[in-house]
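Heads up, one of the protein chains got dropped from this complex, but the rest are sitting where they should.
Let's look at subunit A:
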Amino acid sequence: MKSVPPVFAEWFDKKGWQLRDYQRTMLVEKDKHDCTLLIAPTGAGKTLSGFLPSLVELHELTTSSGFSGLHTLYISPLKALTQDIHRNLLQPIEEMGLDISAETRTGDTPSHKRQRQRKKPPHILLTTPESLMLMLSYADSDKLFGKLKRVIIDETHSLMANKRGDFLSLALARLSILSPALKRIGLSATVAFPDTLGAWLAGTDSQANIVKVKAGEKPKVEMLQSKARMPFGGFMARYAIDDIYEAIEKANTTLVFVNTRAQSELLFQMLWEANKLALPIALYHGSLSKEQRRKTEAMMSSGLLRAVVCTSALELGIDWGDVDKVIQVGAPKGVSRLLQRIGRANHRLDEPSEALLVPANRFEALECQAAITAINAGELDGDAPHAGALDIIPQFILNCLCSQADTPDTLYAQILNATPYQGLDRSDFEKLWQFTLDGGSALNAYERYQRLTKNEDGTFSPANRRVIQRHRQNIGTIVESGRLKVKRIRRGNQGKIIGEVEEYFAQQLTPGDTFYFAGEVLKYEAIRDMQLHAKPAKAKEPKIPSYSGGQMPLSTYLADGVRAILAKPSQWKTLPKQVQEWLTLQEAFSQLPKPDSVLVEQFPFRQAYYTLFYTFDGRKANQTLGMLLTRRMEKMSIKPLSFSVTDYGLSIAAVNPITQQQLQRLFQPDILGDELEDWMLQAPMLKRSFRQVAVVSGLTEQRYHASQKTMKQVTFSTDLIYDTLREHDPDHILLKVAREDAERELLDLTRLANLLIRYVDNATLVNLEKVSPMAIPIVLNVRSEQIKGAGAQAIIEQADLYAEAENMLEDVRALLSQQK
């Protein structure tokens, strides 16, 4: 082991470990590349590989001449991960007796510690993108980061093609300005497109050296074959509880993944009821309080738990030792995502991970099968890169100027260095700059939008201290929906905070209502001081808090897989028997969706006509299609009432049925022209995305002084600003940004356009007397979008609420004629 100093070699020996080949490569070539991307499956010792070059370097520096200041920055997308990595990092440092300091800094770090870290930074700092951006806004950021040698970006794959990644890419560009010799190291799980990820990491001017570690054994993935009856719809997998419990019983330690927090609460309840042996089972999701989560983490790592029911909060990185089974309840939604979850089991490369997929309904069984096929074929789905979100630019401009006065030219050059922004137009930048400066023409009359002033030397600075303060309080890209803390009351007003629920959910409750939270039933008492007070209680049918943004869209790759399975009955053999029967029944009752046309079913249901479009193109594209189709239906006097979507299809309820001719006119690509334009302009969707953009760009704030604004307040003000801008400054850059955002994130226009073009004049209408087997899961979807318009009004008319008014019309007429 020549490549490492003796103290490291001894430590490896003592542990009985060998330096792996790629770890050696990364160490030997540590000064050769400006940017290295390590792609390795979970369990390959990725994190240590990332830190080794820094530890060796720091060891050499501290033992020879001494080194003070920040040497290495570690950035993780998850707060919890920094804690975990910190623990794992301190262990070798202590065991080798190295003179290296390592600390964490996140939103939870107390202010005295932050102050101290600024004055006397540790050698290694573990942080999050948001905390990094905040540190970059300090006037002394050049000193703090001036000596920085390396930056390690963990879970790099999770930062591709989303706003948080855009945000971090800008922060990295800035870091490289402050410390030109900075080397970047990215640690990533296996991805479909390593080169794109490398380009993201390296920045515009540089190239990444990609180190790939061969994947270990293919995981053993099975789908549950249950004797219980699998339901048509629903997401809770109640039918499979006994099977899940049995699997937990057989394994040593199990992670049970679900897709949403609401599902985790319910599944946990159900498992608890089935828990005859009183196995220690815990619950873990992002809305539980920090203390609760720490407790579960600690119990898990000391081997006290047999199973944890968890959401994607546990998907990334945290190493929990001896998990030997992963159960995925509900549809996997994407192959890469599923592999990431499965990778939580058996953190050793040489043994295959074991996973059990439990579809919650019959559609999901198809999806599970498609995922298993893909895993066996060694294929992955992945996000294509996207152009950086523009609403982050004003935030970045202000952030840089908080630290140091500068000119637009320099900042523009810096922004171009971040890969997602390499194509940013100067003219767009100018508009974003102008917005940062004074809000733009429609808003520059307002004092609060005068955020920058010009200095004598031609540079710009924040206009006053308030601007800086407001900016620092609102750094970030994640716009949270309003949350209320949940206080579990023992007596009087005393109790413990156990987590959060969304404002929206809290508003629906009336005193006495019961709901599941943190694994128990609570009775709602009142909302006091932005806290929801609730007492433990018993109840028959408690509600389940829902959280927005919990649902992942079905990946295109898996959607194609599902279509392929449907098309080939010969492939059905591996599906659970009940699913096979279901498909056969569908074939007999109606038709099966074919690869070369879109199946459209129509049937009367619940006092309306339901039309089912089997698109398989994911929730977002279906949502958009629903908006557009209902608009055209409205024009055609079909009087749509509401629609609901799943990943597989779209269901529209209307007062009148549609005909084949009408269907031809409905399902046309030109819907993306007229209707889209029409609808985009007044769409609540655009307002929704404008809200995000407004908060991220600093138009309005989520936090003001110490008080968090409720989402209702934010909504209220941004909707109004939106209308004003539309009227007075329709070219305002933020409107453009909101539109681009909506097209990309909410509408999935590309996917929808593909769908419409592919299936133009190829939609088959099947009229049925009642709901078809395949339609059931889609129709049963409870969340439906109500449509304002002739349909909704028609219902009111049918209710004959106007008789009285009509009767009095004559009287009014008489009065009118008298006055003339």
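Annotations for the structure displayed:
The rule is short, and it goes like this: a residue touches a chain if its C-beta (ideal position, glycine included) is under 8 Å from a C-beta of that chain, and two chains touch if they have at least 3 such contacts; residues count from 1.
Just so we're on the same page, contacts and distances are computed from a predicted model.
Missing chain, UniProt protein name, picked from "Dipeptide transport system permease protein DppC (TC 3.A.1.5.2)", "Probable sugar-binding periplasmic protein", "p-hydroxybenzoic acid efflux pump subunit AaeB" or "Ligase-associated DNA damage response endonuclease PdeM": "Ligase-associated DNA damage response endonuclease PdeM". Of the listed residues A:Asp457, A:Asp596 or A:Glu806, the one in contact with the hidden chain in the full complex is A:Glu806.
Contact with the omitted chain, checked across A:Gln115, A:Gln225 or A:Gln607, is made by A:Gln607. Touch with the chain omitted from the figure is made, among A:Lys79, A:Arg306 or A:Arg448, by A:Arg448. One chain is missing from the display, and on subunit A it is touched by residues 443, 445-446, 448, 606-607, 641-642, 700-701, 704-705, 709, 713, 716-717, 720-721, 723-724, 786, 788-789, 792-793, 795-799, 801-802, 804-806, 808-809, 811-813, 815-817, 819-820.
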